[in-house]
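With one protein chain withheld, the remaining protein chains of the complex are depicted in position.
Showing chain A:
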Amino acid sequence: MSLPMTPRENIRNFSIVAHIDHGKSTLSDRLIQLTGGLTQREMKDQVLDSMDIERERGITIKAQTVRLEFQRDGQDYVLNLIDTPGHVDFAYEVSRSLAACEGALLVVDASQGVEAQTLANVYQAIDADLEIVPVLNKIDLPAAEPDRVKAQIEEVIGIDASDSVMISAKTGLGIEDVLDAIITRLPAPKIGDRDAPLKALLMDAYYDQYLGVVVLVRIIDGVLKKGMKVRMMATGANYALDRVGVFKPKITEVEELGPGEIGFLTASIKEVADAAVGDTITEERRQTATMLPGFKPAQPVVFCGLFPVDAADFEDLRAAMGKLRLNDASFSFEMETSAALGFGFRCGFLGLLHLEIIQERLSREFNLDLIATAPSVVYEIKLKSGETLHLHNPADMPDVMSIEAIEEPWIKATILTPDEYLGGIMKLCQDRRGNQRELTYVGSRAMLVYELPLNEVVFDFYDRLKSISKGYASFDYAIEGYRPGNLVKMSILVNEEPVDALSMLVHATRAEMRGRSMCEKLKDLIPQHLFKIPIQAAIGGRVIARETISAMRKDVTAKCYGGDASRKRKLLDKQKAGKKRMRQFGSVDIPQEAFIAALKMDAD
């Protein structure tokens, strides 16, 4: 099908910036509906969140685009809505999606106000030079306070909020005004050269069961045509294009895409890893002179070991990870063997949410029962030999004698909280070795900026923050860089044997407390055995904490007659199945749940 050429001035490329649950998906659906992209019958709620997990958690991890076509005053307009991932773990992907836009709608829930995630995303949009139109959503709610929220936007974000668009995405109120604002207030794409060699931004890519790898692109110069031979400049790979098209949101093939337009392409690209986000796509024969700025290869930030509970599932796990990797280039895995857990994989993730999503998908979509080890950040170990080692598994820590210094990644964390939880949150940050950088007020809410070592955040910082603030605090962070730290490797010994899956790098000042907490936890998590079990935390050869699980004294059924034979056998079978979920260390059975639960820290 050939699209009528849309004059550049009638194209708008924009995305929606919002904190989770402020109404981004609902507004997108409204826009699609109003411009006739789907019939009423085809509208499923939240068209854009297609994956189950995304639907359930309201998180988008892949960018998606929708082309909205409509007429106004006799003019044909094309609006390309880019739905960006909404989480800090995908900050790089977000930045590439924003680079494809000229404007953004800043959607703020008028009953909630600005949240930490809104801030991070809106700053990214400002950094990308986008024109921003504030939209106050949920004004149908009695609790909506549009004036207060407008003031907040001006004060905290520093943009003019006086002509914010007031809407209710739920009832449909004000949606026309949003369309008007998009046309009148957002700029059209900059002029591109149709005749120049193709220059297109690779915004994102995902794997589709039927189409293979689908690559989302924004054309800067030149035209993208079916059958054309293109080159990915960063990876150097060449492909012949199978399809060129747009999402309306139904997939629609087109003859070509020109400057300023957004759409997709498919070619015989095997996996998403071959389509690097941020890469520049050009013609194989006629290359553009320069790559687009800002390209960065995917870099995992958090690592953990994933092991099958049942060793027999190892190959299934490998296959499942391979499938996920098809669609997620930023997820990495390589085989790992652990004395404790057997064969598994060391996996790298963009962040904690990414880790959680992958784990959840492995267990849900592939039905795998997994043991996850403590998440670890990547440490830079400066060796006396002058070499630098990137350590992402504490088990691989070299001999301390060979180490000159250890550096760890730090983050800048932004936390917004109602005043009453401020004290608790500051204590949490202090306990996690945080340095306070700012404390300001945003209306009635406090905004804290802290520098924190990422290794204090990876485990349960977010859980703790939620529980301290009863869910009212919002949190966002950005990686700041590496700093030296007095870090030591702490081992946990169960019945005198080190359990590699429980070892971790900790700051020297925090070691004793963590060691004690882990020993206490393990004491409750490991069932009594027929013998007593010492549990110790040690640094080098020095024991810094210890607990003992006393031996079981009595375990015998009082009555056992003819009718009990079957009952006892069934119990035994359950016991046998339960044993499969345990890991043996020497002669101690450790339940699978213990590995993660032992790491969670207590309230204080």
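The rule we apply is simple: a contact is a pair of C-beta atoms (placed from the backbone, for glycine too) under 8 Å apart; a residue touches a chain by one contact, two chains touch by 3 or more; residues count from 1.
Convention: contacts and distances are computed from a predicted model.
Participant: UniProt protein name for the omitted subunit, picking from "Sarcosine oxidase subunit beta", "Xanthine dehydrogenase", "2Fe-2S iron-sulfur cluster-binding protein" or "Heme chaperone HemW"?
Facilitator: The chain we cannot see is recorded in UniProt as "Heme chaperone HemW".
Participant: Among A:Ala339, A:Met552 or A:Ala597, which residue is in contact with the omitted chain in the full complex?
Facilitator: Touching the chain that is not displayed is residue A:Met552.
Participant: Of A:Gly236, A:Pro293, A:Gly386 or A:Gly563, which sits in contact with the chain we cannot see?
Facilitator: Residue touching the absent chain, from the options given: A:Gly563.
Participant: Hey, which of A:Ala143, A:Ala312, A:Met401 or A:Leu530 is the one touching the hidden chain?
Facilitator: Reading the full complex, the residue touching the unseen chain is A:Leu530.
Participant: Which positions on chain A touch the chain that was left off?
Facilitator: 529-531, 552-563, 565-566, 568-569, 572, 575-576, 579, 587
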